[in-house]
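Of the protein chains in this complex, one is absent; all others appear in place.
Chain lettering (A and B) follows the sequence in which the chains are written, and residue indices restart at 1 in each chain.
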Amino acid sequence: MGTAEGTATGARVSPRLGDNYLTHTRGFASWALTLDHKRIGVMYLVAILTAFLLGGVAALLVRTELIARGPTIMGADAYNKMFTLHGAAMVFLFIIPGIPAALGNFVLPLMLGAKDVAFPRLNLMSFWLWVVGALFAIGAVVAGGVDTGWTFYTPYSTTTNTNVIATTFGAFILGFSSIFTGMNFIVTIHKLRPVGMTWFKMPLFLWSLYGTAMIQVLATPVLAITLLLLIAERALKVGIFDPALGGDPVLYQHFFWFYSHPAVYIMILPAMGIISEVISVHARKHIFGYRFIALSSIAIAVLGFLVWGHHMFVSGQSGMANAIFSVLTFSVAIPSAIKVFNWLATLYKGDIRLSTAMIYGLMFLVTFGIGGLTGLHLGALAVDVHLHDTYFVVAHFHYVMFGGTVVALLAGLHHWWPKMFGVMFDERLGRIAAALIFVGFNTTFFTQFVMGSHGMPRRYYDYVPQFDLYHQISTIGSYVMAAGFFLIAYYLILSLVRGKRAPMNPWGGNSLEWHTPSPPPHDNFSETPVAEDPYDYGKLVYDPAKGGFASRSYEGAGAS
Amino acid sequence: MSHAEHPPYLQHHFETAEQQFDAGKLGIWLFLATEILLFGGLFCAYAIYRANHPEIFVYAHHYLDKTLGGTNTVILLCSSLTMAWAVRASQLGQRKLLVLLLVLTLLGGAGFMGIKYVEYQQKWKHGLLPGAHFAPHDEGIEAAAPEKPIAPLAGGGADRTTIPPSAEGPAGTVPPASADLSLREGPTRRPSNVQIFFSIYFLMTGLHGIHVLVGMIAIGWILVRSLRGHFGPDYFTPVDFVGLYWHLVDLIWIFLFPLLYLIG
Partner (left out) sequence: MSYGSLAGFWLPRQASTTAGSVDFVFNAVTWIGITFFVLITAMLAVFLWKYRARPGHAAQPSPDHNQRLEVTWTVIPVLIVVWIFWEGFEGFLDLATPPKNAYEVQVLGQKWKWLFTYPNGVVDENLHVPPGEPVRLVMTSQDVIHSLYVPEFRIKRDAVPGRYEKQWFQAPEAGEHQIFCAEYCGTSHSAMLAKVIVHRSRPEFERWLADAGNFIDKLPPEKLWEGGEKLYNQRGCKQCHSIDGTSGIGPTFKGIWGHAQPLRGGGSATVDENYVRESIVDPQAKIVAGYEPVMPTFQGRLKDKEITALIEYLKKLD
């Protein structure tokens, strides 16, 4: 490790970054058939960001339609297809695979000091299943769209004449992609930990990925069978969910949410893991309350399975069931609160650098905080009756999913970008983009809390005049947010072309991925590293010559 | 450790063959867990409909063939035995025995599918089909020896609930107390919504059948590999894993058989 190379500062990136995983082999096949977790991670990153672009454009069209009452840029049916596209693309294609499959795939084996995940072929298959699933889903859109909403509620989904089968089949395949990623991660964490890394010495990102993987493995099969039943219902008219044939449409909702509620923890848990890493590293401070954060990830994963019924408080569940699901829902709030307090405490007496990654990390505390606290409104039965299926829910969901997961993804992307591609991005533009996104996001979605609590139902093409102002503000906010994202795309792509060469350890992290060159070599580590406390930064000192941090004990071992 | 010392089956990212085997074992168990949850959805659907409409299940199960179902149970159990034995044979390096046992297991699977085909064909012939396709007709249908006479099946297709809903709607509209069989149905009238039972029957046995086919393909694959002599006391991982999968498929049937065929 002491022989790290290529840490000279100021040098423009030459066409060759030296021998690393990006340059190790060349050609399309060397990527498409790669078994290297880092390349698969990068391919996933490109894929999910493409899906994010697709879902984002759909969102902007939806918001533009809603800027004024009545038809603005599209008809009611087109609008219904558009919000379905937004939801399905964002949920199934982007946010579920997002952090685990892209960043997780890249970082997890590195953090473990391992050469790869346990099943590299399965990993590659998982990626290509994602592609096939995405093609089905996008094919359905090209062939005329789907108008059910991403939840595919019966009997609407069994009676509409849009392409439900192709879309749900796509989601079915994507489910298997997700299951395989989860299996891979669980086995890798169990079996490929290095000597000296006990469970409670793992970086917290790994704990969160472990919790995520448990949900992926245990909940996704239920989605698979649910979607199969839905397909059977449409194609063969088996009648399990069809009231006209003696079936029960609400049963579908139970099945669907048994997966889809844990699925929101698939989305948020790895985000929390990233925040633990980013806040600790950029505050140069040992994470506070390690065990509580680690165990709260597992608590969320377990409790997340028991709360699906809170999506059906007004669907005709018994009062007893409602009460039980309400209690359990509140119980999930506790581990999330514990995490937030611990992150705050980590900052205490730290040395806080407002790098772009850290700005997103701190933004998470604010936006996820609002998302979590408004969850309390929705967990309270009487209040949920009023707020159910209104924009209040839409806003809450986006504060958790965007203010939580997407913000954390951005934090992780900026945190690991130098490691992934060996280049530094423009921090100044990074901060400007973060500001745009913060302002745009809150403008878009805070207004939705207000109109929701005033009774604006969701999935509405048109609305009563009372809501004019809210919708206008919300739409303008979404444009600001979009500008932020285009700026991010600009400076990140620019960094690939002419970014400064990244040092081995630009932020001073101590988990193992920072102990190998940026970008890492094909085999990750030239020799198997020894794990130590990932949050002990005492030994790392900033070396202005390298533009990054180096370990004191390795000093003199001779860098390049 | 250089690559030269690695046995051919050891992948480069594992330190030892033991680590690789352990990883694979954990992986296959996780996979089996997902399979159980996949079927779990259908078992839940079964439980919910049976709890809400016990009369449908008690009535309709008489039209399944217990003899064929029972034979299939025995066949699958035997094939599970030969499979377990095959794993043992591969561990001991008994190549010929391994091949023989795998062939026997494969034959068991084929026998099961054959009988399943006969059963499906009978259902098709009699119009005992799921959901909207349910259109029973009398000729040749025999309910298998119920304790008391039961109502004839034929007469109309699937009951379609008219809107506004009839008294016998789906779950939730009928209080459980009114589902007292002896009082409400009597031997002369078949219960409403019998098609639900056949929907569940075909979905569960169909999904199980697909799993048997997949298992047979997997057994065929390790049969070819064992003919080529790939397995021995040092390396029998695939045989072990396919064996586990086959036992799971068997186990699911052990639950399906009484739940569908032997309702009392």
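Note that in this section a residue touches a chain if its C-beta (ideal position, glycine included) is under 8 Å from a C-beta of that chain, and two chains touch if they have at least 3 such contacts.
This structure is a prediction, so every number in the text was calculated from the model and none was measured.
In the complete complex, the residue from A:24, A:201 or A:353 that touches the missing chain is A:353. Touch with the chain that is not drawn comes from one residue among A:145, A:289 or A:521, which is A:289.
The chain not displayed touches subunit A at residues 76-77, 80, 147, 149, 153, 155-156, 159-160, 243-244, 248-250, 283-292, 314-316, 319, 322-323, 326-327, 330-331, 333-334, 337-338, 340-342, 344-345, 347-354, 362, 365-366, 369-370, 373-374, 376-377, 379-386, 388-390, 450, 453-455, 457-466, 535, 537.
Just so it is clear, only the chains that are shown with their structure count from here on.
Between subunit A and subunit B the centroid-to-centroid distance comes to 36 Å (mean Cα coordinates, whole Å).
Considering their complex, residues 11-14, 19, 22-23, 26-27, 30-31, 33-35, 37-42, 44-45, 48-49, 52-53, 130-133, 158-161, 163, 165, 169-172, 192-193, 195-196, 199-200, 202-203, 207 of subunit B touch subunit A. Residues 114-120, 122, 179, 182-184, 186-188, 190-192, 217-222, 224-226, 228-229, 232-233, 236-240, 242-248, 250-251, 255, 316 of subunit A touch subunit B in their complex.
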